[in-house]
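Dropping a structure here in structure tokens format, bear with me for questions.
One chain of protein is taken out of this complex; the other chains stay put.
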Amino acid sequence: MAGRRTLSAAPVLLAVTFGVFALAALSPFDPVKAYAGTAGLTASQAELDQLRINLGVDRPLVARWWDWLTSALTGDLGTSAVMRQPVADVIAERVGWSALLAACAFTAAVLAGTVLGVLAARRTGGPLDRTVSALAYTLEAAPAFWLALLAIWFFSVRLGALPSGGLTDAGSDTVTFAQVASHLVLPALVLGVSQLPWFFLYVRQGVADALAEDPVRGARARGLAERRVLLGHALRSGMLPMLTLIGSRVPELITGALLVETVFSWPGVAAATVQAATSVDFPLLAALTVLATGAVLAGNLLSDLLYGLADPRVGFDG
Amino acid sequence: SAPAGGAGGAAGADSVVVAAATEPDSLSPLLGYGKDGNSKIFDGLLTRDADMKLKPALAQALPEVSADGRTYSFTLRRGVKFSDGAPFSAKDVVFTYRTILAAGTNNPSKTELDAIETVEAKGEDTVVFTLKYPYAPFAERTVLPIAPEHIAGKQDVNSGDFTTHPVGTGPYVLTGWSKGEKLSFKANPHHWGGEPAVKKFTMAVIKDDDVRATRLRSGELDGAILPPNLAEGFAKDTARRTYAAKTFDYRTVTLPTHHEVTGDLAVRRALDIAVDRTAMVDKLLDGAGKPAFGPVPTDSPWFAAGTERRHDLDRARRILDDAGWKAGADGIRTKDGVRASFPLWYTSGDKIRQDHALAFASDAKKAGIEVRTEAGTWEVIEPRMKTEAVLAGGGSPADPDFDQYLLLTSSHGGDGFNNMAWYDDPAVDAALAEGRRSADPAVRKAAYDTVQRRLADNPGYVFLTHIDHLYVVNDKWDGLGTQVEPHDHGLGAGPWWNVETWKPKQK
Amino acid sequence: MLELKDITAGYDRRTPAVRGAHLSLRPGESLGLLGPSGCGKSTLARVAALLHRPDRGTVTLDGHAVTGFSHRAPRSLRTAVGVVFQQPRLAADPRLRLRDLVAEPLRATGRRSEAAARVAELAQRVGLGADLLARRPHEVSDGQLQRACLARALVLCPRWLVCDEMTAMLDASTTAALVAVVEDYRAETGAGLLAVGHDPVLLERWCGRTAHWNEIVKDRPPVTDRQHPYGGHVLRP
Amino acid sequence: MTPSPHVPAAAGADASRPGGVEPVLRVEGLSVRFRMAAGRYVEAVTEAAFALAPGESLALVGESGCGKSVLASALLGLLPANAETAGSALLADGLDLLAADERTLARTVRGRRVGLVPQSPAAHLTPVRTVRSQLEETVRELAGTADAGHTTQAGPPPASGGSDRPARRGRRHRLAALRAAAEAAAGRAAFPASHLDRHPHELSGGLAQRAATALALVGDAPLLLADEPTTGLDRDLVLRTADELRAHTRADGRALLLITHDLAAAERIADTVAVMYAGRIVEIAPAGAFFGSPGPRHPYARGLLDALPERAFIPVPGAPPELGALPPGCAFAARCAAADPLCRTRRPALTEGVACHHA
């Protein structure tokens, strides 16, 4: 299955990159305006037209896409107009930091969601369940922005315990492990917490449903300890939707990362996505989308594989 | 209620960490970085002092201007070196200006150098600019930073490494730029003006106002720009000082002459006095600003005294009544079947403009004119600017010509974002031409006075406020102050415009 | 005619559960199929009910060869065979009330209007009270559920019936009662019956004709009786 | 039908055993009802009473839907939340199964002191795990009892020692022992080792049945509730399972409550037979007497035996009453040839092992 899926990634990538070019071309944003920034407000029309030619955005959509594609295949990803830098450099500098943040946050969300979900499902309607469920819906209603502010206020201002932004202390130039680790905590926490509700509620739902089924009755009758019944039986059959979520929440993770990276001045690639999108920076946008596509496809493949392992009744193909 | 130790700062007194809301797109002067001076990494031929007076920098002295006002000669300072050790010379100046003007260079502010016809080096240390037409404020443009030809000349201007790893003659050297996070500088020990006392300077990039305020409070930052309501929170903090920079940064409502309501002179005059500018300054800006009656702020020497307009709702109503605008059942006036109603656009995501637009609409309603606020991106607004009102902003302190010429001359009507209202007044056109041609300060002053008076009688725009920029900085250094700031305030604005001359406070 | 010829079927190709089975049944005829547990009876029953595609061999139903069906046999043929599955707990949709469970095939084939009357009639036949009809599968006993499953199998008046250990979880009296229901139905409609089971006495009495697994599976060594009264428990090739 | 051998010592049916050993289970007045919508009740079990002596096997027979499985579930506290119970079910040490809290039941009773072979075994296995993993898990969980008869368990690995090698070896050893124990348990129920790595949905009906039996036998509980343990099995396997259960019961004075419709199996195993009808125990008799002569005394029980294919193969006429609306008199009256007005108005009590006005 993995092999076939890798093959089918090619048409998806083609479609996605073309889609991005097309959407960007149709979007109301003007790359020239974005490039010029405030200076554009005083520039003359002739000036802007010249800029349009220089940036190459006057050419037809398909031609631009084709050029991008052919040169990307030879390893040249083009130059980012907003970053004034080769796209390859932009990505090389940033993607690692984003991956680190997203991976930490995601792992935390999945683990915490599972643990809390099982605990809540154990006694649905109990105090723990009520509290955490209400919290989960509240979190889903609270933009990551608010969470970030709250976290900064509490952990940095109130407790003074954690740095509130950046990759390292603002005044320090060297990137050390300890520095990055302590700066990672808050953004990862906020991003993780913002992803938590889905995992928590799906695990809760799945486990609670499984607890009412015959297999759990059977497991209980055998004299298994409550913990085993919960983890080995109820969770094992109730976590299937959650496994799907692992793949399908990747786009949301990216969207969340985008906000969190901005608030915490985290020099990752997600923050560049908004900029690339609103300023219609074709090469950067396309490259970022390819990255995102990779992440999404990998996530979905992973969750399909996990699902297939977790539920032998499912015959996935393709 | 700042916690103890909040003003601790990031490190000792020779290190400064400040936060800005925006980040330069590029650090290459060739693409527009630092064009208004104070670029830290670079120097211009000239620079400005605290009073916005020009003074020599890479040039030895102010330029010699020919009698016809079309030739400017600069003699360069000797012995200046770029931070990589290479000497600075006239060819770098020529390279910089020529590259900017080249068609292939993606520098969106080329227009500002439109007057230049040629720029030539005369020997090692003289540069001569020849202009297409006499242009009095030209010297103000030469604060533009000079790039090294031996580095920038070898690369692609638009995307070369130089755009992110610049080398200049300035007081600081860039040590790191982590986009979206921060820019770090260290003092340039070989700077021609002497080595700065602040050895390390970091500019953190924090887009969100609230986050900036919170991080300032947490003690990670030494200073930050803040909106008035957040700066207020630091007012009682003894370890920090708030600096309010005077600005030319105005907010105005364009009244397009091509709209059937705003094109009516009576409506324009009524609106101009129906708005309560003082209330806006007090409430929207928490007092950090001044009422605006034109692009020139009331405390500028260029301001034409006596052009202030009082808030006078009754008179506004009378003007409308006299002009035949009669109030209807819902309180909105009509004239010849035309309802006194027009849309007002502001750029989405900009809270200050949003508030100004709402306040303007509410004032207008009291006079019987309905203003429908709408939000959009510039892309949405631009095609509508000819007939629909926009809440615009601008302001450039160096010379009155910078703002007013593009904003008010009829020939720029509809040219990009210049003269959005298609303002067309022959007297103003003539005065503006005079102002940029003449080198005589008295003549220029008279010309700009004329412009401001005409604006009072025939308002094409309703100027609302000039906005002070507020900065909160740890009180650890001497030598802080602010310049008069433009609308677009980047790295070079704020109390740290002259961080190179700061000295740690003696305890 | 229901004819299975040389059927090889299973769940993975290397070790089929059924190998080379032959079986034929004329209309009105009944056959009891006996065989050790796990030998493949249910699999064969599923093949006969056109629910499982054999890897090899042909199924002929009323003259239609239905081997070539790509995914699923055509509806008219599927509904010609009524099936009672071995495990009623798994074969009943947990969300349907017994009433709907029985009526479902009628609704699925667009005979919604007859549903109420037909369900009432069948419930009466298999002995399900109104109270039970309103419950869901987990609220009734296994035996009661099996009665509902029998009613469901009969509801479309199939020409063929496949009963896979229909009476395994029923007491003697209910067994006798349900067998009588099936036999009455067969007497009315002349349907053919394939009954799978373990109880030779019962099958003998029910069907008259019984076949042992060994007799219908031709191409492998006959299942020898186990070395010990109950020694090797499952028959593997 | 061949008469089956009996162990005379265990063939006592009365709950009151003078001076005898404490019964393994003593059930008194056990009733279960389900609360349904609109405040109605389904009375699944009514005032069941019986006792199980050590070494005794009691076969509970009765028409489908008469409450046998519900009775078993009630003893293990596995009823759904809308069920209500009354009466008592005391284990030998006096623990009341009906009153015990979930914690006690889960930690000390289920699997350990009372085992259950559920009806519909395939539905009671966790679908996403292999039979082996569920079996090994059960063995591990109930290790204390499971190891008794089987392989030795590796002692705790030496705590000291610089490298983790001994620890790892110990673990491997333990895993091997676990595997062996699981396979042995499977063997007891004739579950083929080759099918251990299958998932429940890949099992035939009979295989699933054997898996469930294997799982229930792991704990070697003093009381085993076997709900139809022989469905889906061929004759050989029925006999084998019956013998295994009987041996299991006889050894160490365990007790067996066998719920079955398979009268042949019941005859082979049981010392006592209890007949249930519409939620009540209507007859309780020694197996020899029940299956041989004089035969059953309750008309329903007689009808049940007559319905066997070996005999008349005629069902008891009529349909069982709905448990939601039981008649005031004898529940069987409507189907009984000998019923008279008394039967319809007064409910016969269970006296001398039978609840019938005419017996």
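Residue numbering begins at 1 within each chain, and the chains themselves are lettered A, B, C and D in the order written.
Methods note: a contact is a pair of C-beta atoms (placed from the backbone, for glycine too) under 8 Å apart; a residue touches a chain by one contact, two chains touch by 3 or more.
One rule holds for everything that comes next: contacts and distances are computed from a predicted model.
Looking at the choices "Multicomponent Na+:H+ antiporter subunit G", "ABC transporter permease", "Pyruvate dehydrogenase E1 component beta subunit" or "Molybdopterin synthase sulfur carrier subunit", the name in the UniProt record of the chain not drawn here is "ABC transporter permease".
Within the full complex, the chain left out of the display contacts the shown chains A, B, C, D.
Screening B:153, B:193, B:376 or B:414 for touch with the missing chain picks out B:376. Taking the complete complex into account, A:247 is the one of A:31, A:166, A:247 or A:268 that touches the chain left out.
Here one chain is not drawn; of A:6, A:107, A:138 or A:176, the residue touching it is A:138. When the omitted chain is restored, the residue from C:138, C:186 or C:205 that touches it is C:138. Of the residues in subunit B, those that touch the hidden partner chain are 209-210, 213-214, 227, 229-230, 232-233, 276, 279-280, 282-284, 347-349, 351, 354-355, 357-359, 361-362, 373-377, 380.
One chain of the complex is left out; on subunit D, the residues touching it are 29, 31, 33, 35-37, 77, 79-87, 98-99, 102, 201.
Although one chain is hidden here, its contacts on subunit A can still be listed: residues 8, 11-12, 15-16, 19-20, 23-24, 26-29, 125, 133-134, 137-138, 140-143, 145-146, 149, 197-198, 201-202, 205, 209, 212-213, 240-241, 243-245, 247-252, 254-255, 258, 273-274, 277-278, 285, 288-289, 292-293, 296-297, 300, 303-304, 307, 311, 313-318.
Here is the rule we go by: only the chains that are shown with their structure count from here on.
Chain pairs C-D and A-D differ in how many C-beta pairs they share in contact, with the greater number at C-D.
Measuring from the averaged C-alpha position of subunit A to that of subunit C gives a distance of 51 Å. Residue positions 214 of subunit A each touch two or more of the other chains.
Under the contact definition stated at the top, the residues of subunit C that touch 2 or more other chains are 89. With chains as nodes and touching pairs as edges, the resulting graph is an open line.
Checking each pair of chains for touch leaves A-B, A-D, C-D.
Within the complex, the subunit A residues that touch subunit D are 214-226, 228, 232-233, 236-237, 240, 310-313. Interface of subunit C with subunit D (complex): residues 11, 34-38, 40-42, 86-90, 127, 129, 131-132, 138-144, 146-147, 165, 168-177, 179-180, 198-202, 204-206, 226, 229-230, 233-234, 236.
Those residues of subunit D lying in contact with subunit C across their complex are 34, 42, 61-65, 68-70, 80, 119-120, 122-123, 190-192, 194-195, 202-210, 228, 231-240, 261, 263, 303-305, 307-310, 313-316, 319-320, 322, 324-325.
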